[in-house]
Every structure is written in structure tokens, then in C-alpha cells.
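Moving on, here comes subunit A:
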Amino acid sequence: MAGELASEFTPILYAFGIGIMAGIPSLILARLLSPRKRYNPVKFLPMECGQVPTGEGRSHFMMQYYAYILMFVVFDVMSIFLYAWGSSLLSIPKEATLPMMAFLAIMFAAMAYALYLSGRKGIW
Partner candidate 1 sequence: MSSSIIKKTSTATGFIKAIESGSKHLLMKRFTLRFPEQKLKFVGDGYQFDPKRGVGIAGSRGRHILFHEKCTGCQLCAITCEGIAEAIEMVKVNEKWKQNKKSIMPQIDYGKCVFCGLCVDACPFYALYMTNDFELSSFTKEHLIYTPAQLAVKPKYDGTVEVKIDERGASHR
Partner candidate 2 sequence: MACGGGQVKMTTAPKDFRFGSFVGSIVWLLFWIIVIVSLVGLPLIFIILFYIPLPYSNGEVITPYLFLSMIVDPTRTIPIIKFLIHTDFFRAAVFPGFMYAALIAAATIFVERKFLAKMQLRIGPLYAGKIEGIFQLMADGLKLMSKEIIAPSGADKPIFWTTPILFVATAAALTALIPVAPGWVVSDLDVGLLAIFAILGFFPLIALLFSWSCNSKYPFIGGLRALHQMIAFEIPFILSALSIVLLSASLNLTDIVEAQYAFWFFAIAPISAFVFYISSLAELERVPFDLPEAESEIVAGWLTETSGMIYGLIQLGTYLKLYVLAALFVILFMGGWMGPQIFPQELIPAFTGEKIYNATVVNGIFWFTIKTFGMIMLILLPRGINPRIRIDILLHTGWYKLIVLSFINMFIVLAMIYGGVITPGGLQ
């Protein structure tokens, strides 16, 4: 694999810029075309199903599935490591797979234990 040049990524930036070029004018045009009536302050309240909102919109909010988030932090990296190995499978000797398998085994054990813990909702 050849080394990447930063310039090879610039077309992605072009495409990104084109997306922005598509987005901004449409918002500006919508702003020009659409009515803007500001006489009713209730209209601009956040959605609360027809009620006047109570409490804070942005608050400390604990989902019960926190365990999965922690697991994700660990195992997402693992899956990217596997890519480094997978894309160079041709150029490495066959024996190099064994440590990879060992790595996977360790990871599986860890994942199984983490899944077991995350199944116990009570501790989260």
C-alpha cells in the first residue's frame, strides 16, 4: 500500500463543500420565501405536546444501556485493528495469524463477560 497523500482526500472536501453549497442557498431561499410572523411567542416554545414546557430540555439523562456504550468504546477500536490485519493478510506470513487469533480469543472472553454484566440492568 502506497502512502496516502493529503491531496488525495481533497475531493472529499470538494464534495463536502458542494453539500454546503446546496444547503445554504436553500435555507436562504426558504428564509426569503417563507412567511415570518413573530406575533405569537407561544409558537416558538419547544414542543411539549400542546402543553407549556416544564423542566429543562437539556438535562442529565441516564439511559439504562450505559454498559453498551462502555463496551462500544473498547470493541470499536478492536474492529478497526482487525482491518489493519485484514488488509495486509497477503503480505504477512501465515504464522502471523496465530497471534491475531489469540487477540480475538482474549477479546471474545472480555466481550462475553461484558455482555453478561450489561445484561444485569440493576447495576447501571
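Here is the rule we use: a residue touches a chain if its C-beta (ideal position, glycine included) is under 8 Å from a C-beta of that chain, and two chains touch if they have at least 3 such contacts; residues count from 1.
In picking the candidates, the idea was that all candidates are chains of the complex that A comes from, given by their letters.
Every value quoted in this text rests on a predicted model; they were computed, and no experiment measured them.
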My understanding is that every option belongs to the complex but just one is in contact with subunit A. Which one, out of 1 or 2?
2
Spell out the residues on subunit A that touch candidate 2 in their complex, using ranges where they run on.
1-2, 4, 8-20, 22-24, 26-27, 29-37, 41, 43-49, 53, 55, 57-59, 61, 63, 65, 68-69, 71-72, 75-76, 79-80, 82-83, 86-90, 94, 97, 111, 115, 118
